[in-house]
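This is the structure, below, for whatever I ask next.
Every protein chain except one is present and positioned as in the full complex.
Going in written order, the chains are labelled A, B and C, and every chain counts its residues from 1.
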């Protein structure tokens, strides 16, 4: 499977890794609907220190178990340069979140990790700053960088962030890097996720990262923006229809043997 | 022709009305490519008083001539409450620009005009403020209001504005009003117009307003964001393909007799 | 009295003109505390058409009555080019509000009025756009333009707007025009008005426009950001102390005969 190779790749899963049951259920739903990669947060950057901050290493084991069952590769966030080796041992793709998008020593470390890196745009990063943050990873010889537009901070408060759809074609012109969209964080509202996901694809995105939870009302974080398995399946159908029409089909369902799992 | 009735309506034409030849050529190109409405500015709000401010009434006559030949209805901006009757005499739809989106006495006046009104979002208007601005028009009993997302002002300077694609599904949920997108002003760059136009449609917009000029390099304003006739035709093809795939086809080409011309 | 002549000029009064009693009481309080000009809105731009939109011409008469008693010159907003002559008949300074700061035909009209014009910065106007808006007035030969920084729209929602204090020294370097600060709209909270007013003066502003109401809880608009007469007097004391220290004293109390009233 290749991200940025002309077909659309979709990552889905819970914001936070909570119970093994929930993560497994989400993983099965992602796979059943034709999703390609399981996302889930073991280390969670939370605005307040008193909020749930993730299960840490235990969460990585839960993700690995879900991978063992479903065969889906796993993407998860790493927040600390000291954790890169640990996270790299369990994950297939390392995610750098928006709040750490200019944490340069962390970018250096994932650049040295040998793992594909998904780099979210900072909530107030210009496109130029974002591409230069990617350069931190690339400068260590790690060429597997995936960019992710996840909304920028603006004056509009009716949505959590403003999805900068202009950035998609502009980044595709400026850079050779693959670029996906995260409509979940960009909107903060589950019922806006599908239309914004379709917009991202129509504008040229190479894929999506979407929050999926078997029971959004009980998610430990970001429930309001999470899709149920049923709505995720509906989203996949719509993306498939759109992708077929515009000549960028959804990538085939992920059925490679676990041993061969490699994101790019 | 109805805007917001399930099929996609496209408005195209030059930013500023310049010569009759150019406007006619643009109008023919819009019609030939399957566009529905001719746009063009006779009264131009310009940041500097020393820039070209439009041909005024003479420009209205040029637009009327283009309508007489092509049969396309005309949309044009009105900037001053004192001009509403004059503009309404010549135009089929009155446009309120972003800079006048909270010019409440002008909104009152177009509310009383009996003409359909296209209300652009202010560059720093929240969605709530925009809908309340529409309420100024509606409160006079004028129910033919079309909303237009044209980009908001953010910190990002790589594009002229940031097209708020989140706003499209959100406004469709909050309001019964039709909503179109203006990818020309939102991006400020002609080569981003097509992908952002497609994103707008994929997100649920009822149509588009796009700048088209036979010779963008010589346009009196906004040349950098104007499509050539050839690129506009290409855009229409892509919109047609997308619209067919998602069940919202482009409206049939406009062939009604001039007398029956009515935008909604 | 001259604004921009090296001493500090303060405008105070209610956001909206409500009753003659309240306006008179506010005017007396402004004068008693050493304020120089009475502000009050007769024509009110309101986000919703269903909010109180001002008493219009009747409000102008109330302001004129307050001037007759106190001798304070009057500043009031004009929203519509058709009202410029009417407002100019009653007011000493014409105010252009933030929402009309790019209403160019209105700017043209106040440029022709022969009256001093206070031009508020648009909530999303760059400094360059603001100075070019002033140019609309100046280009008609009206050289009595006063700029007013009143806060810009940003992502921060803890205050109504963000007072752009950087703009004060920058505009003073770029332009010869006098510049005042409006801490009431910029903060939206009466208890932040004094510190932000002092900041504006320390940064180089030539004066202030402050909302004062005898009974803020019953103001028809903007009560939350209005000072009581007592707090306005306290503000004036603090401004006086600061101004004396930095060599830009508060202008002498306004005691010129009514006939000589002239703002610049």
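The working rule: a contact is a pair of C-beta atoms (placed from the backbone, for glycine too) under 8 Å apart; a residue touches a chain by one contact, two chains touch by 3 or more.
Note that the structure is a prediction, hence the values are computed from the model and not measured.
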| item | value |
| --- | --- |
| Sole residue of C:86, C:199 or C:224 that reaches the chain not shown, by the stated touch rule | C:199 |
| Given A:22, A:103, A:142 or A:187, the one touching the chain that is not displayed | A:103 |
| Absent-chain contact - pick from A:46, A:90 or A:112 | A:46 |
| From C:162, C:175 or C:215, residue that would touch the chain that is not displayed | C:162 |
| Footprint left on subunit A by the chain that the document does not show | 45-50, 53, 79-82, 99-100, 102-106, 108, 122-124, 128-129, 132-133, 135-136, 139, 153 |
| Hidden partner interface residues of subunit B, rising order | 153-155, 157 |
| Subunit C residues touching the omitted chain (full complex) | 124, 126-128, 151-152, 154-159, 162-170, 173, 186-187, 189, 191-192, 195-196, 198-204, 238, 241-242, 244-246 |
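The definition used in the following text is that only the chains that are shown with their structure count from here on.
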| item | value |
| --- | --- |
| Joint neighbours of subunit C and subunit B, given as chain labels | A |
| Leading chain pair when contacts are tallied as C-beta pairs | A-B |
| Euclidean distance of C-alpha centroids - subunit A vs subunit B, Å | 36 |
| Euclidean distance of C-alpha centroids - subunit A vs subunit C, Å | 49 |
| Shared interface positions of subunit B, touching two or more other chains | 124, 128 |
